[in-house]
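Shown next, in structure tokens, is the structure this report addresses.
With one protein chain withheld, the remaining protein chains of the complex are depicted in position.
For subunit A:
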Amino acid sequence: MSEIHFREMASKSWLNILTFLCGSAVGFVLCSQLLSILLEEQKDIQPSILHNDPHARHSDDNEQNHLEGQMNFDADASQHKDENTDIAEKLYQKVKILCWVMTGPQNLEKKAKHVKATWAQRCNKVLFMSSEENKDFPAVGLKTREGRDQLYWKTIKAFQYVHDHYLEDADWFMKADDDTYVILDNLRWLLSKYNPEEPIYFGRRFKPYVKQGYMSGGAGYVLSKEALKRFVEAFKTDKCTHSSSIEDLALGRCMEIINVEAGDSRDTTGKETFHPFVPEHHLIKGYLPRTFWYWNYNYYPPVEGPGCCSDLAVSFHYVDPTAMYELEYLVYHLRPYGYLYRYQPALPEKILKEFFV
């Protein structure tokens, strides 16, 4: 009897030990899971790096609506200490550019947001044009529908809106898409040689259909104040009508009718500055097949390879969000220390005079 009892006791204590071990294993696993989750969260808290933005020192700028430079440039403050932006600042004041970005409700967060975080801040004023108003973004509502066939309508209404509200706030009026990357400093250099009271507009010049050529929509184009006035007036007097849904072509036709000159936007060595594609498509020989429409459209002899693109390029198109930031990094941050660039264009006369007054 006592033997059986003993065995019972033994098996019971084995069971007890097993139960205890099971319990401790479960406790261990649960606890480790919990701790690992807690510790991961701690690692995710990034230190925020905020420094003074030297690019936003626009002391003379009294623009109320000026979109403040949200982006703080200095990941590496000491590098930017070496940077002298006097000329860029001077041009900012002398060559006032209002940018309007063609976008839509679906693209505000997907695309326009990244434009806003990068190049848009360098415009003297920037407006995001959509079919419907969005007070938070903010975006202007043009009260049109969306879609590729609405582009010309949106363009006409956008320019009208800009003309009615901001005509005196800028000298030049730039249209871009939400997948266009624009280098404002270089646009100012290009435009500084011209007078905004002249009827002229610039972009990537295409030759078909319009005698003087017309500017590619995607690569962006910029109208002088006089050109804008004439454009808006032309719709009031029916000189131009909403003739087609092909935005850039229709605009180009109108420009010709109202005697606005299609300007030559190439740099002093003849290299193009406005680009209808991303750098890769222009820089790589053979990337764009010979049968591609582009080769027959370009007004000036098209070039592929290193000669395609000016050092002082103004725009690129079909730029996805990642590429927006990549371009921002390559243009405004990464540089070869001490390197003497081959292309050293002169400052425009007008600006030089200002400097030495």
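Criterion: contacts are C-beta pairs under 8 Å (C-beta built on N, C-alpha and C of every residue); 3 or more make two chains touch, one makes a residue touch a chain; residues count from 1.
The rule is simple: contacts and distances are computed from a predicted model.
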* Asked: Can you tell which of "Armadillo repeat-containing protein 8", "Septin", "Guanine nucleotide-binding protein subunit gamma" or "C1GALT1-specific chaperone 1" UniProt lists for the chain that's not drawn?
  -> "C1GALT1-specific chaperone 1"
* Just name the one of A:I257, A:I284 or A:L352 that touches the chain not displayed here. => A:I284
* For subunit A, residues in touch with the removed chain -> 15-16, 19-32, 35, 39, 46, 48-49, 71-91, 117-118, 183, 185-186, 188-189, 279-280, 283-284, 287, 306, 309, 311-313, 321-322, 325-343, 345
